[in-house]
Each structure stands twice: as structure tokens, then as C-alpha cells.
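Handing you this structure, nothing more for now.
Every protein chain but one is kept in place in this view of the complex.
The first chain written gets the first letter, and so on, giving A, B and C; residue counts start at 1 in each chain.
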Amino acid sequence: MKISVQSEAFDLGAESTAFAQGHQDQGAIVTFTGIVRDNPEGTLQKMTIEHYPGMTEKALSEIAAQAVERWSLGDALVIHRYGDLAPGEMIMMVATASRHRKNAFEAAEYLMDYLKSRAPFWKKEFLKDGAEWVDAKQEDEDSLTRWE
Amino acid sequence: MKISVQSEAFDLGAESTAFAQGHQDQGAIVTFTGIVRDNPEGTLQKMTIEHYPGMTEKALSEIAAQAVERWSLGDALVIHRYGDLAPGEMIMMVATASRHRKNAFEAAEYLMDYLKSRAPFWKKEFLKDGAEWVDAKQEDEDSLTRWE
Amino acid sequence: MVDVLYFAWVRERIGVPKESVETSASTVADLVTELSAREERYAAAFADISALRVAVDQELTEFDASIKGAREVAFFPPMTGG
Partner (left out) sequence: MVDVLYFAWVRERIGVPKESVETSASTVADLVTELSAREERYAAAFADISALRVAVDQELTEFDASIKGAREVAFFPPMTGG
């Protein structure tokens, strides 16, 4: 299991390749990548991600370990950035390796649903006319009920 | 939309990076990669994938176009190899780009379910003690009912 | 004349990947009956058509589909892509 909380950019291609090559006995690899998206008005200057050092690593490790256990994964990977990100930059990625594609997909969705609402990250958007913290979405909270 | 039916290996890292960089306005990128898995006995020498030139490209393009339409994707990619593959080699990949993670995940699962049972590929396994065509799985056929 | 294509174990059983067939069959099922009457290798390959799939002009279809004006008809086992 690779868990990384980092301010530096990561290389999606290199991470994906390394993850897949480490799990050639698994058959199915799913990755999810999140990208900073500009708003429809095109006014996003940057996004700043704050996190809770210490708790973040712990929370991500626990979520990933739960996914590995529940879906009998060969492995899981979570990389999440913090600090300043420009529109178009990659925020985070997860990867799952499984013998079966359904498990790889479900586990990746589970990781994402938990990351969205249970990992201690907070996003602040800096727009042309001011900054604001991103509100948590009820639909993200609702997504978690699927896994109970 | 990139659709490629090829005998050569593809570079998962390079393909993932290029796909993500082309869709920085989408927010969510999902990839699925299939790897030739040895059997539990470790007797798989190689896998040969036969396909129906002409129909394959058409079928993949149609499936991808349907996914783009149904989930309002920014884009979709399908790469599928044919010919001889050794255990550990990558067989195929799909990628989806969407503004919303649920759409990206669902569309990638849809592509995989259709590829498994509706794209004209046939796998033959060469084992230490002989060769055999891989049987289609009822569970793969059943997976398609989810999308009706 | 229609091109008839065979894939996977259907190809192996019939012994050729492709052949041009002179036929007046109007449906896929009629063509199967014609071919099966010709030689044992066809009869063997088409013994259980529930185990086969068919495409007419590169579109998946059913055995009762028309082949009037079709350029190619392909027979193969259920697909195993992905």
C-alpha cells in the first residue's frame, strides 16, 4: 500500500505504470484521478488545499486498508496533494489492483467516496473577486450510505 | 475519442497522462487496465487474442460513442491488443473523462462490460499441457443487464 | 456470393478463416442449413447454434436475420474481450 500526502505534483503516468507493474498477478487495475477544474465563469485563480498533518496519513491508511480487506485487493494506492494548485493540475489519484474488475471498480469508488467526506482536507477557491471555502456536498455525504 | 486495436504493447503511463492532460476541464478521469493473469497452477505460457478486423474497430467506436453520449463524457479512450501476449502483459485499457466522478466510473464499467461480451475478441490460452479457448462467462453476460 | 468468415474454434473446426459461398439462402439460419448439408466439418461446427454468435456485415444479429444483399456473414463463439 502506498499512501502519500504531498505538496509536489505527482506523475500520473509513472505512478500508474509502477502500480500496474507491481501487480501483474491481479488482472484488473482501476485508477481515478482528480483534476482542479475551473468554474464555468473561468474565474478560478488557484485552489488551496489545507489538511491535518498526522491525521491525514492515518485516515488515508485506514481507508485504504479497509478497501484492501473488504474487496480482497492485491493492493491500493492513494496520493493526495495539499497547498496551492492551479486549474488543470492533478489534485489526487487512487489506484486499486484486483483479480476481478468489479472489485477493482467498487473499491476505487469506495476510496473516492470516503476521501471526499472523511479525509481531513479542505479546499479554498481563490476567484477573481475573492476567496471562499468549498462547501461539502450533501450528495457526497449521501454516497457513503452505499457502503454501510 | 481514441480507439486503437493493435498488436503492439501500449504505454499505460503515457496514455493515461496524455488522456488526462487533454481533459483538464473535466475534473474526473477513470482508467481501467486489464493484465494477462497466469492461472493458479502457473502453467500459462501465453495468451493469443483473435479479433475480427473491421468489425472490431466499428464495435469499439460504437460502444465508446454510446458511453460518451449516455454519461455526457468529455472523452473516452479504448485500446485493445490482439495477437500473442505473455503473462503480466497489458491486454487493454479504457479511460473516461467527466465533470463528475460517478459518471466517469459508471461509463468505464459500462465500457468494460460491453467489451467483455460484445466486442469481437476471442482469447485462447496456451498452457503447458495444451491450448484452449477461454469460455465466455455467464456472469459477464449478466453484467450487461445493469445497463438496459 | 457472400463472404463467410469464421473465428476462434469455429474457424479451427471448419479449417478456413474465410470463404466465398454461392448461396440462395435468405436468412442466416438457411445458410447454416445449406453449409451443414455440404460437409461433416460444417455440420460439426454448427451442431449447436445456441453456442454461436453471428454478425451480418459486421453487425451482431440473430440467426433469423436476412442475408439478402449482405457482403459478409461471420460465425464465432461468444466473445471474450476485455
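FYI, a residue touches a chain if its C-beta (ideal position, glycine included) is under 8 Å from a C-beta of that chain, and two chains touch if they have at least 3 such contacts.
Fair warning: this is a prediction, and the values are worked out from it, not measured in the lab.
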According to the contact rule at the top, which chains on display are touched by the left-out chain? A
Logged for chain A, residues touching the omitted partner chain are 34, 50, 52, 54-55, 58-59, 80, 91-92, 112, 115-124, 133-136, 141
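Operating definition for what follows: only the chains that are shown with their structure count from here on.
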Whole-Å distance, C-alpha centre of chain B to that of chain C, is 26
Chain-centre distance (mean CA atoms) for chain A and chain C, in whole Å, is 48
How many angstrom between the C-alpha centroids of chain B and chain A? 23
Two-or-more-chain contact residues of chain B, please, as numbers and ranges. 34, 112
Two or more other chains touching the same residue: where does that happen in chain C? 82
